[in-house]
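One structure below.
With one protein chain removed, the remaining protein chains of the complex are shown where they sit.
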Amino acid sequence: MGFEDLQHNFLTGRIEDLVKWARRNSVWPATFGLACCAIEMMSVGAADYDISRLGMEVFRASPRQADLMVVAGRVSQKMAPVLRQVYDQMMEPKWVISMGVCASSGGMFNNYAIVQGVDQIVPVDVYAPGCPPSPETLLHAILTLHEKIRTGEITRRPGTSVPAGEQATGGWVPTVPDAVRVATPR
Amino acid sequence: MTETTPNASTAGTTAAIHPEVPRLADRLVDQLAFPHRDTYHQMVSAFRDVGFELCADVCAVDYLTHPGRTLPAGVTPERFEVVVNLLSMSMRQRVRIRVQVPESDPSVDSIVDVYPGADAMEREAFDLMGIVFAGHPDMTRILMPEDWEGHPLRKDYGVGRVPVQFKEAPGPR
Amino acid sequence: MDQYLPILILGLLGLAFTVFSLFSSALLAPKKKPTAAKLAPYECGIVPGIEPPQRFPVRFYLVSMIFIIFDIEIVFLYPWAIVFHQIATFGLIEVIVFAAVVFVSFIYLISNGALTWGPPKTLQSGMPSRTSESTITRISASPPTPGEAA
Partner (left out) sequence: MSEHDDREQAEIGLEDTERAHREAEERALVAETSEGAQELMPRGTTSAGELRQEVGAVLRLPEGGYVDPGDIDIDRRDDQTMIINMGPQHPSTHGVLRLMLELDGETVLRTKPIIGYLHTGMEKTGEELTYVQGATNTTRMDYLSPLHNELVFSLATEALLGVELPPRAVWIRMLMAELNRMSSHLMWMATNGMDLGSTSMMIYGFREREMVLSFFEKTTGLRMNHNYIRPGGVAADLPDGWQDDVEVICETVLARTYEYDELLTGQPIFRERTEAVGNISAEEALALSVTGPILRSTGVPWDLRRTMPYLDYNKLDFDVIVGSYGDNFDRYSVRLNEIRESIRMVRQIAEMMPPGDYRVQDRKVTPPPRARIDESMEALIHHFKVFTEGFRVPEGEVYVAIESPRGELGCYLVSDGTSKPYRMHIRAPSFVNLQALPLLLRGGLMADAVAVISSVDPVMGEVDR
């Protein structure tokens, strides 16, 4: 019974995989429903498309207890600083799913009132297309996020130096754009 | 000055519930009224006393790029127009009061003391079109952020369209 | 002596678990200097400009009083539960008397209006027990006489 026959199990797994497995299966979304996509997000939370099988059943209202912010809906210029404030108040590690084309790129409302893409305010991990994305699309986006967490890298390989200006917190820290209110051309 | 004075007699057409109710298209000729800016408030309270219980809608229209609209004789077309939509439940009728507001002094009397429900609609007309309602208790913006300059729904206000970049746009990261 | 060993182990395990869970978040969570936004009070996304007042109405204090009364009562029940078999009937009567005494203070608090919050319900008097059918009227499509008042 050499070392090779040992199949991969709890004992032989690395602690990083354990932490990633724990994080992936208990991502709690913060209720950030803005517009029509919020209704589809609620129906994903309800009985028919049930995300509690992915460990995301409970929608935490306060960002202090949430890991994932699903930006569901169009982000107006008045809402941008509030969205940024809620994102800043979320505890690390945190992720963002930009649900729907309005959040991802301003969608069909290319005008003065809508921020053309929420990635000008917060770093986005997964974009879910659709207007509104059907619950299956949102589930697919959530599974893509799980995949991203699973293959993401937390600890830093020994010997790789910390890039200048970044704290030594492993490869996890996303760079946050500093724009808060994005002035679209008048 | 052609003003259709509101009187009970013109209120006969109650839509009785019989199959041959007049078709929507031909019943749509609502009562229109074109008061002058000074007699606007007095006409609104006159309509209210006659029996128009509910003020359905107050909105503003900017006629900068469409001056040639059909107006009854004697009404001088101005740039802005405040449109008030009153509804009478007892007489089952609507009336649309259209007031011309000049561009030089875009202000008109507020009807909040006659119809308290018009408070938010007037704030929206002020916010998006820039028409000040004199006597309104809380004349501030309602939809746009507080430090927003300009009134977006005016015709000379750009749509603010961000040109769609087809080339590989440098992402924030 | 050996009968106390399980209690000791249990105590140590409890201690170990609390210490581990305290330091595990410090061990595993990313280290970031808390920014001003994170330290700001969370009020539904808005950073409040007006400082919350330090004075709170007395009602909140009364509710905490009720909690403390029953909390202490429970604390006394634990030792009683352990020796319950030895002091069978006497123990039962004694604890009932104890609970009654504590309950008297609860009655006093209720009579003082500790739990009656908010406004008196205006429509309460003379309100028949309503079902979703009882308080609504149905107006069917019978052709009304012209000019029927709303």
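Letters A, B and C name the chains as they come in the text, with residue numbers starting at 1 for each one.
One rule holds for everything that comes next: a residue touches a chain if its C-beta (ideal position, glycine included) is under 8 Å from a C-beta of that chain, and two chains touch if they have at least 3 such contacts.
None of the values given here were measured: they were computed from a predicted structure.
Novice: When the whole complex is taken into account, which chains on show are touched by the absent chain?
Specialist: A, B, C
Novice: Could you tell me which of B:46, B:75 or B:143 touches the chain that is not displayed?
Specialist: Touches the omitted chain: B:143.
Novice: Of the residues in chain B, which ones touch the absent chain?
Specialist: On the chain B side, contact with the omitted chain comes from 15, 17-19, 21, 23-25, 28, 30, 53-57, 59, 61-62, 65-66, 69-70, 83, 85, 87, 89, 92, 94, 96, 113-121, 124, 128, 137-138, 140-147, 152-153, 159-160.
Novice: Where does chain C touch the missing chain, residue by residue?
Specialist: Listed in rising order, the touching residues are 36-37, 40, 43-50, 52-53, 55-57, 59-60, 117-119, 121-124, 127, 130-133, 135-141, 150.
Novice: If the hidden chain were put back, which residues of chain A would touch it?
Specialist: Those residues of chain A that touch the unshown chain are 30-36, 38-40, 42-43, 46-48, 59, 61, 73-74, 76-79, 81-82, 84-86, 108-109, 111-114, 131-132, 134, 180-181.
Note that in this section only the chains that are shown with their structure count from here on.
Novice: How many angstrom lie between the centres of chain B and chain C, each centre taken as the mean Cα position?
Specialist: For chain B versus chain C, the centre distance works out to 51 Å.
Novice: With centres defined as the mean C-alpha position, give me the chain A-chain C separation in Å.
Specialist: 33
Novice: Taking the mean of the CA coordinates per chain, how far is chain A from chain B in Å?
Specialist: The mean C-alpha positions of chain A and chain B differ by 43 Å.
Novice: Which residues belonging to chain A are in contact with no fewer than two other chains?
Specialist: Within chain A, no residue contacts more than one other chain.
Novice: Taking each residue of chain C in turn, which ones touch at least two of the other chains?
Specialist: none
Novice: What part of chain B is in contact with chain A in the complex they form?
Specialist: 143-145, 148, 150, 152, 157-162, 164, 171-173
Novice: Touching chain C in the complex: which residues of chain A?
Specialist: Its residues touching chain C are 19, 62-64, 82-86, 88-89, 91-93, 167-170, 172-173.
Novice: Spell out the part of chain A that touches chain B in their complex, as residue ranges.
Specialist: 77-78, 106, 110-113, 116, 119-120, 123, 174-175, 177, 181, 184-186
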